[in-house]
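Below you'll find the structure I mean.
Our next item is chain A:
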Amino acid sequence: MPYQPIKFYQVGSFAAGNRLLPEDLRSVQSGGDRANTLTCGHRACQGCGEALGARYALDAVTRATKGKLIAVNATGCLEVFSTPFPETSWQIAWLHSLFGNAPAVASGVAAAMKAMGRPDIRVVAQGGDGGTVDIGMACLSGMFERDDDVLYICYDNQAYMNTGVQRSGATPPAARTATTPAVGPEPGNAFGQGKNVPLIAMAHEIPYVATATVADLRDLEYKATRAMDFHGARYLHVLVPCPLGWGSPPADTVKVARLATESGLFPVFEAEAGQVTGATPIRHQVPVQDYLRLQARYAHLFRPEERTDVIARIQASADRNITRFGLLDDQDQQTSRPERVRLAPAPHDYSAGER
Partner candidate 1 sequence: MFQVRFHGRGGQGVVTAAELLASAAFREDRYAQAFPSFGSERMGAPVTSFCRIDDKPIRTHEPVTDPDALLIQDPTLLHQADVFVGLKPDGCVLLNSARSFDELGLADFAAEHDGGWLRTLPASSLAMAHLGRPLPGAPMLGGLAALTGVVGLDAVLAAIAERFTGTVAAGNAAAARAAFEFVAGELARERANA
Partner candidate 2 sequence: MLRQIEGSRAVAEAVAMCRPQVICAYPITPQTHIVEALGTLVKKGELNAAFMNVESEFAAMSAVIGASAAGARAYTATASQGLLYMSEAVYNAAGLGLPVVMTVANRAIGAPINIWNDHSDAMSQRDAGWIQLYAETNQEAADLHVQAFRIAEELSNPVMVCMDGFLLTHASERVDLPGQEQVDGFLPPYEPRQVLDPNDPVSIGAMVGPEAFTEVRFLAAERMRQALDLIPAVAASFAREFGRPSGGLVRPYRVEDAELIVVALGSVLGTIQDAVDELRADGIRAGALGITTFRPFPAEAVREALGGVHRLRRLVVVERALAPGSGGIVTADLRAALATTDGRPPHPGDTIISTVIAGLGGRAVTRKALRAMLTSAAQGDLPPFSFLDLRRDLVESELARMRAARRSGPSAENMLRDLSATAPGALD
């Protein structure tokens, strides 16, 4: 089903009931027949972005595959809170092996399905940013390179949350974690580091790459569904705020995710075979401060004094994303406009020590 943005005009909130829409445009979650692939009873924290994202994504995939899927999970929050022995909240066939091998295990499952003459059974692998960006990177790249028929979903809460909030290759600059504490002259995570896995995925020229957040759940459902239209390696990178690790109020998870996109810090886009095919434009751009202020992991940028220098660098990276993906271009042009997107590295400001 082609993506049709639905404009809601209710002031002050984005809540609009599915009942206002025709049935075929309603979200998966709104259906009484939703699969509840990740069902209730799991032990996620209040306001967990990952639990929200996983439920939406997996239910969409379950609907798209009519329940013929197998999930492979990396070690991490999702695995731990969804399978507290002796219970499980998964209603699908689900395998957890190790921290760094989810892509390889999923590739093996896909190979088995092919060998056993069951290519109709699809495979989804999922992991957090730690298991994807860092320890799972070799296996992920191998899966991409072989174009194995797996959809890999990364739930990115930008640190190793399950082990107590340690820095990962997805931790943004200046963020406080247990291993990048907010002390010293340059508090928080260093600038000039980090991996952009969606771009790495695109460099492998796999059939489909997309980013999404839990702020736009309908978009997340669409992308999970769209991904299942393809065969071969596919990658979905979902920003999922972690109230505990980010130090944001549990009730603000969706809001924080929205601010991440509206500030330009987290671009939302789709790509096929290494080319961006479309990006979600920013509706109302917000300065990065609005996003940063809501999270205690950035508190050191505001107290005891405002670190305008650091905030400016963060703003600059947001501006680069906006330029790169055309996030503030004319909103009425919804179709793919690859000519507007510059995939070359953005210009550097070496005097400020930027990467």
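The rule we apply is simple: contacts are C-beta pairs under 8 Å (C-beta built on N, C-alpha and C of every residue); 3 or more make two chains touch, one makes a residue touch a chain; residues count from 1.
Keep in mind how these were chosen: all candidates are chains of the complex that A comes from, given by their letters.
Nothing here was measured: the structure is a model prediction, and the numbers come from that model.
Per the touch definition at the top, the candidate among 1 or 2 touching chain A in this complex is 2. Residues 67-70, 72-73, 79-80, 83-86, 88, 90-98, 100-101, 104-116, 121, 138-139, 141-142, 145-146, 148 of chain A are the ones that touch candidate 2 when the two sit in their complex.
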